[in-house]
Every structure is written in C-alpha cells, then in structure tokens.
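Complex shown without one protein chain; remaining protein chains in place.
Coming up: subunit A.
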C-alpha cells in the first residue's frame, strides 16, 4: 500500500485536532506517514491515530523562515517515498506549503476540501457556500489541504516508527526571515477554525463584547467577530470571520448583531446550525437561520446565558 504523507501541525508538541483528522482521512487513501517538524520526543498521539512512519525533521531553518524550507523538505520526502497523497491542514501556511510542494513534485493541488473519498475525490464548498463541487487531482500525487472539522479523528494503532530526516535546505529557500515572533495570548477558548461552536459579534455589540463572550463561555464556544467589528478596532483581526478573514464551519454558529453581508456569509454559511440575534428583523442573516431572535443582544444574550447555566446546573 502506498504511503500517504500527513504534515503535522503542532504548537510546542501539542498536536492539533485537524492533524488527527488528516491521519483519519489518510487511512482511507493508504498507509499514513506523519511529517513532524521539531525536536524532542515525537508525540505518541500520532502513532495512536494510525501513523505507521513518522519523519522527524529538526532544523532551525524550519522555524527561522517562512514556508519555503518546509516545502523543500516535504518535496524531498515525497520524491523518495512516491506517496499516493500529501495531506495538509487548510491554514494559510498549510495552503502555501502545499502549493510549493505540488509545484516541485509536479502534482495537482486541491485546497479547502471538506471531504476526501478513498478514490481521492474531494468535496469543496465554493461561492460563499452556494455550490458544492467534487474535484480530483489528475496529475501526480494528490496534494490536498483539508479544512478543520472534516472528519472525526479515529484512534487506531500505527507502528509510529520514527525516522530522523535531514535535508540540505537551499539558500534560495531562506529568503523570508522571521525576525520577531510574539505568541498569541491564550484566550482559554477553543481555536476559532476548529471549534464545534462559534459565537460571533458584529456592529450591534457597539464595541462591547462582554455579553457575547459570556454567552460563548456558557457554551464552551470560540468567539469570532465580523469585519465591521474588527475594522472598528473592537476585536483583533485574527478573530475576523468572512471572505477576508477566517472561514468557519462549526456544528453551531451564533451571529449576534451581525447583519449578514455576503462577505460575512462566505465565512460561515457552511455551519451546520445557524442562529442569529439582531434588532433589525430585515437583516439578511435571518435568511440563513435555523433559529432567530429579533431583539437586542444586550438583553437576549445575558438571559440565554443565565438559562444555559441553570440547565447545566
């Protein structure tokens, strides 16, 4: 059976849930091998989710520069292992790495897949979620980036044989040097693109997200913001949902004080269940909802928060 390369996303050894989803998808396509950038002990969770082989690459080049060195290393491994597919997470970095790898190994690329079949046919949601398309790579190995929440991670024992790999990175790949990096402060909330529930606030918050955050915390949800809220400086850009921000596809999306412009809808329309709270009963967001409350979020959300806490006891 052919290898399927899975590029691991981790923060200081903590492997992300989307990576475990990729390993689960990889098992459909062949024999999963993980590519792990970093030193120290390789997290056992990779073998526990089916990784037969784990390529470990530890070199400052992978952290000191933007994506080019990682792409060179992955392309080298792909060249040596002739994989059936290379899977990466659909983050901005994941997509950039995927594109460079695909070009180097002359293989087709599909980004933002929400499903991948055993035949390598992918499903994508396009045009603000208005169309679903099926695509397939027609040349070389299938290089595919997969969106979070596209599979349920399944535990399955893999051999997890660690193989240290050293690649000579070209000077050309070391052109974009990271000169400063400030880790984001931990919010204590789930990561936006991975969260099962997302609660978002917009113009209707008037700049005060406290009701939105309290409601999110009662549900264990991530908090997001519309572009109007971000542009007003009310919430950081990294929490922006929409065409020019992040796309989310959670089980539940709650839009508060968000009118629902097409650019926002592009970022959340594939959410499974959608709820909106808005004073304006003609807000376009109400066209999308499974449940809507026409009312002021400043009174509706605190009441809902209290009721949820009561029910949770």
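In this text, a residue touches a chain if its C-beta (ideal position, glycine included) is under 8 Å from a C-beta of that chain, and two chains touch if they have at least 3 such contacts; residues count from 1.
Just so we're on the same page, contacts and distances are computed from a predicted model.
*Asks:* The chain that is not shown, which UniProt protein name from "Fatty acid desaturase", "Electron transfer flavoprotein subunit beta", "histidine kinase" or "Carbohydrate ABC transporter permease" does it carry?
*Replies:* "Electron transfer flavoprotein subunit beta"
*Asks:* Pick out which of A:135, A:156 or A:232 touches the chain that's been left out of the picture.
*Replies:* Touches the omitted chain: A:135.
*Asks:* Looking at the full complex, which residue from A:3, A:52, A:112 or A:213 touches the chain that isn't shown here?
*Replies:* If we include the chain that is not displayed, A:112 is the one touching it.
*Asks:* Which subunit A residues would touch the chain omitted from the figure, given the whole complex?
*Replies:* Given the touch definition above, subunit A has residues 11, 66-68, 71, 91-93, 95-96, 98-100, 102-104, 106-112, 121, 125-140, 172, 175-184, 191, 193, 197, 219, 227, 236-238, 243-244, 251-252, 262-263, 266, 273-275, 277, 281, 286-296, 299-308, 311-312 touching the missing chain.
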